[in-house]
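Removed from the display is one protein chain of the complex; every other protein chain stays in position.
Right after this comes subunit A.
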Amino acid sequence: MTCPDPMCQETTPKDAFNDSRSHHPDDQDEVERSPYRTSSDQNNEFDITDKDDDSRKNDSEQMDEKNSQRQPNNSEIMYSFESFRAIVSPVSITMMLSALAVVFFNTEETLAAGEQAYANTYQIVDLQDGNNAQNLGASLLNTLVIISIICFMTFVIVLLYKYRCLKIFYGYMVVVTALLLGYFTSNMFIVAIEIYGWKVDKLSFAFVMYNYAAVGTLAIFYQRGVPRWITQGYLITSSVCLAWQFSYLNDWMAWTLLVMLALYDLFAVLSPCGPLKALAKLISKPGAPQLPGLLYEASLPSGVQKPNRKQRHNDAPAENAVDNNHSAEETKQEEDPEGPDGRVSDSTNENLRITTAGKISVETKRPREIDDKGADEIHQLSGFSTGHDHSHRRNSRSEICTDTELMQSSRNGQREHNVGGITVKLPEHVDTSNCGSIPLALAKLYNLNILDLKGVLRQRRFSNKWKHFYSSAEVREGSWSQKQLRSEVTAIFPPRGGIISKAEEQKYDTGATFVVHNSSGEEMRKFVVTREGKVMQVMRRGPREERTDIDQDELSTIKLGIGDFVFYSVLVSKAAQYSFTTFVTCFFVVLFGLAGTLVILALKGKALPALPISIGLGVLFFLITKELVQPWIHATLRYNLYV
């Protein structure tokens, strides 16, 4: 599953416009990456038109082809290597702890009792001893029901997330996590206490488990003031506990469920109607809230960050880490950064979202503040002037507007203006009393009508005749090159409204700086239009150290879904229940699947979910080891041979 990265294709006005909200300039000094507005307010403010589906699909297909032929760059290779190294430790620890728990915190009696309990709960069709074909069929049917429920629940989560019913979602997750850490972990330890005869009284046990669950819930969902290693530890232990629970499934059910889950993961991530793909789209939007409790965050070593945006297409080292619970948050953002209206948004939207996730109560307010200001700004741009004739406004009108001679001839609802010797046809409703020279990218951002008096937008290069007037819809929907986007055109501002003018002090190397003034002449915002034709807003920022720490922290982490942890552990645990040889085999095969996927992603540039590869290889090699390798090893060890 890949999505076009605007940075890696010819910049079109749409892409530039879409990227303008979150593009990272080369000069990072003061120009911040930040969304200009949240997705929910976009339509109200700027009346953005979506790309139509066909053009989006064509772009997507073209980008897929380009990506498949593209060589990975060094930053992508290093990022994929370091991502694997960062994630292999927690995955390995979880798998080993799960195997130990399943083997040593169980007896034959507990396994039999647990299997019976799970059969009563999860099996619609009972399995019969000795009949493999019938067992396989029954397992497939039972797991199909389970997968259907999982799919349904995922869609419910998607709907809750989409319509921002997050309190319900968070409440549910808090309850589930608390139950998992409290009740189910207690069950596991009770079994261990009974097996090994540990001397623990009920009161102490309840006290410890209550605190364990409470701290764990706080660490996972609140996170403030909690060291990251504690949160990580709790996520690992919750995965271990879940894997221990799943070990009670019948062998047929467990292995069939793993295979079906791998296939479901393929569908959920790669198919257009997959719930995980939909969730990825939603999460990738700017300002979208995080999904705590579902993702494990591992730190990358210093100096390793996500690859440069210019080099990052469908860069998804964590792309592989997709699971039923929607893992690999940044993967989904990178691979499918479509905005809410179907726009292809820049992948740095997710950077900002990740940045904002660290301080939810602070960062997420900023987009809303900007949106409110933006809304006011639009009104002010189109509102009545207070009479304060700002010098910028006077200058910005320039000779273009003042030289206009209004001709009385009207044809088909259009007026003809003679501008500098050029006859320009304008619709009757267009008022050119307030206009100024700004880059096309800014005019597109503010949905302004423009006059192309210099011919920078003309299609035919050597033609003396070109279109002069472009409506806001044409500007918005047109396909513009970088040069065109940064070229200055005459923008027609709302009469008696605000204006946009070039800043007196041009202090950013990234591009030209423009200032937005309201009808009162007050400076509202400052933008920089880069060489690539992208628009970036200059933000007031907090202490450099604080922001740097947040940015660095968010850039130098990789996230993996808890579902991946759980199902890898289930696979390895079931293998460990059989023998040590199969456990070791499946352990390494899972890690190889993870490594192979990361490397393939770096080399091929194609997005792949990791769960199917690891689970598929794991199941295959479990069977091979069980039937062939283990007997061969026993034959060699029988006489203490070694080969």
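Convention: a residue touches a chain if its C-beta (ideal position, glycine included) is under 8 Å from a C-beta of that chain, and two chains touch if they have at least 3 such contacts; residues count from 1.
Just so we're on the same page, contacts and distances are computed from a predicted model.
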* Which choice in "Large ribosomal subunit protein mL43", "Aph-1 domain containing protein", "Nucleolar protein 11" or "Chromosome transmission fidelity protein 18 homolog isoform X4" gives the name that UniProt lists for the one chain left out? -> "Aph-1 domain containing protein"
* **Contact partner of the left-out chain, one of A:73, A:481 or A:520** => A:73
* Of A:187, A:447, A:520 or A:581, which one is in contact with the hidden chain? -> A:581
* Asked: Which is it among A:181, A:453 or A:595 that touches the chain not included here?
  -> A:595
* Asked: For subunit A, which residues touch the unseen chain?
  -> 26, 71-75, 77-78, 81-82, 84-85, 88, 303, 308, 579-581, 584-585, 588-589, 591-592, 595-596, 598-599, 603, 621, 624-625, 628-637, 639-643
